[in-house]
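With one protein chain withheld, the remaining protein chains of the complex are depicted in position.
Per-chain numbering from 1; labels A and B assigned in written order.
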Amino acid sequence: MNVIECKNLTHYYGKKLVYEKLSFNVKEGSILGLLGKNGTGKTTTINILNGFLHPQNGECLIYGENTQNLSPQNKARIGFLIEGHVQYAFMNIHQIEKFYSKFYPKWDNAPYWQLMSKLQVSPKQKIATMSCGQRSQVALGLILAQDPDLLILDDFSMGLDPGYRRLFIDYLREYAKEKNKTIFTTSHIIQDMERLIDDLLIMDFNRVLAQRDVKSFMQEFKQFYLELDDPSVDISNEDFVINSEKVSNKLELYTYESEDTILNFLKNNGIAHKNFRQVKMGLEDAFIGLTGKY
Amino acid sequence: MVKISRYILVFTAIIGLSVVLPQFYRMAFEKPTKTPLIQYSCIDHDFMIFRPDADDKWTNREGTKLTREAYEKKLPLMYTRQLVMDGTMPDSINGQKINIQHTGIFRSIFRITPDEIHAPKPKLYPLFESKSGRANLEMPGDFFRITWRMEFIDAKSNKILEEKSRMFSAVLYNRGFKFPAKSINGIPTTRKSCDEGYLVIDSANQLFHVKMAKGVPFVRKVDLPGEMKFKTIQCVDFSDQLYYAYLFTENNELYVLTPYDYMLEKFEVDDINPDEYEIRIYGDYFNFNVITIGSGFIRTQVLNRDHNKVDEYTETRPTYQSSSEGKLAQFLFPAELKITDDKSSFVNFFLTVSQSYWWLIFSLVLIAGQYFIIRLQKKKSEPKLLT
């Protein structure tokens, strides 16, 4: 069953096209990571999902309801982490827990207080006076206490220490898989995503570059390294080349094709080369390979 | 709900702008018009007109130009001091010997404007002692109201003076007064020559004269001819002591109440509407000038001392609406909303709808212009699809 269904989303800011006819689904129990460089429409998508933006065309459904008019019942099933871990900064941790607890029938404050106990904050300290990391804990703790079926996390790793980030991701994955939660997330730190997400959606300016499960993507998307004898040879326009980086005669080649196909192509076209090898990639490397460094 | 809030915003903007825009326009472009001074000459038996903003400032009714000196000489009872100074004051007028002191007694000036009538009126009044035996009037320590009875409230203690209240209420009741009072009219100040108390209209539209003499109530019912209702009763304190008050009736007639057995005498004038016009009554030894100033006209009706009409003169005046800037305003603004008005001291919403329909055309032009601007912008920003 699809928790999120977005169909034919088209949106412009003034004259600037963000994307056209974007469609994607998120299945129940899966964890989808939305990846993209800045300005490719990640926040736009999140805003549409949360009903804070009317797309010019198309629609998004969450649990079958248009996100522009979500019913209170459905909103209660969605946990929403705003970019920057924005929360009511004029409250302290007790007040904010008291505030939110009344809204959600499944409210369970145990995970919240567990997280809070690790923070070095005084009970009456306003959230506004906390550090970035502490604030992120509060926001995450509240979402966990809400026990939503769908978590929409906009750049959750922002402001987290590397160690804690790792811990949190592992915890989150464990939690999601155990309780069959659906997660839609974006993050700047793609490294972490590899441990967390099942599916990915990689966006570039105006288009979607990849939309599939992570495992098959990591298997099929490859990087090859070779050194050309003739540095002037240019194969970057070939169909199978997704992306290439060339520094003098050293060529990095990104493709979905197999090693044999590439070698055959080089051979058939008489391109002399040496040191040909496949390079092992992490998700971040693959992301950069797909979207380019710039 | 959101739709309603949008309409409310539009409505609010319309209200705000129809107050402010015409107001700004007026402040920028409205020009003052000065009212001429029209006086009846007892010498020429003609109207003398002083127009402060004209080239020929001093003229008579026909428009014959006069010098200032000649003009003032035609109005000896008005410019007496100037004429005496110049040595040109006549000894006799119309065959009557003139004694300056004596004629001075008969000079009276009265003025009332619509905003004085349409104004919040106090509901408490001081009742002076009219026979105190002192030269000057003294402010009493209490104030009265006439509701279900006549009550005096002591200012110092803020308590009702029971005995005095009962005494006055009983006398009023015995004279046939129907409580409560509809209006209480007097001159509530110590700066007058003597006190004549108040003229009170009761709930049955009867007129009573109420005053206090040596601590005792004096109440007298005034006989009114037929069903007479008043727009306003204005008590006067003129040096000739011939009248208690000017009374303006609902059918725009003017009466005076005289102390002679409370006789009501009619001024032979018409269209005296204090709701709409500023009214000035200048009395002198020979005549009364009853002047009504409305929007677009000034009219003087002259009576002799027996209250019979002698002559009258009307002059039209330019108004804001008839001026070119006023006409342009009618073209620009469908309506003007004011919260204060010249004719009222109250704050209210005074709406003047444009007399012409030119504003409709102007608005349509604006709408069309807006439409084309929007279309042009849309065309320009028609997104170029990247394929």
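Definition applied: contacts are C-beta pairs under 8 Å (C-beta built on N, C-alpha and C of every residue); 3 or more make two chains touch, one makes a residue touch a chain.
Note that contacts and distances are computed from a predicted model.
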Chain not present in the shown complex, as UniProt names it (candidates "Chemotaxis protein CheA", "Protocatechuate 3,4-dioxygenase alpha subunit", "Oligopeptide transport system permease protein OppC" or "ABC-2 family transporter protein"):
"ABC-2 family transporter protein"
What chains on display are touched by the one that is not shown?
A, B
Contact with the hidden chain (one of B:P122, B:G176 or B:G215):
B:P122
Can you tell me which of A:L17, A:A76, A:I93 or A:L226 touches the chain that was removed from the display?
A:A76
Touch as defined at the start, partner being the missing chain; which of B:I109, B:A155, B:M263 or B:L366 qualifies?
B:A155
Looking at the whole complex, which of A:N2, A:N25 or A:Q95 touches the chain that is not displayed?
A:Q95
Chain A, residues in touch with the chain not shown (by the definition above):
47, 50-54, 68, 72-73, 75-76, 78, 80, 82, 84, 86-91, 95, 98-100, 102-104
Go through chain B and note every residue touching the omitted chain.
1-2, 4-6, 8-9, 11-13, 15-17, 19-20, 119-120, 122-126, 139-143, 145, 153, 155-156, 158, 188-189, 339-340, 345-349
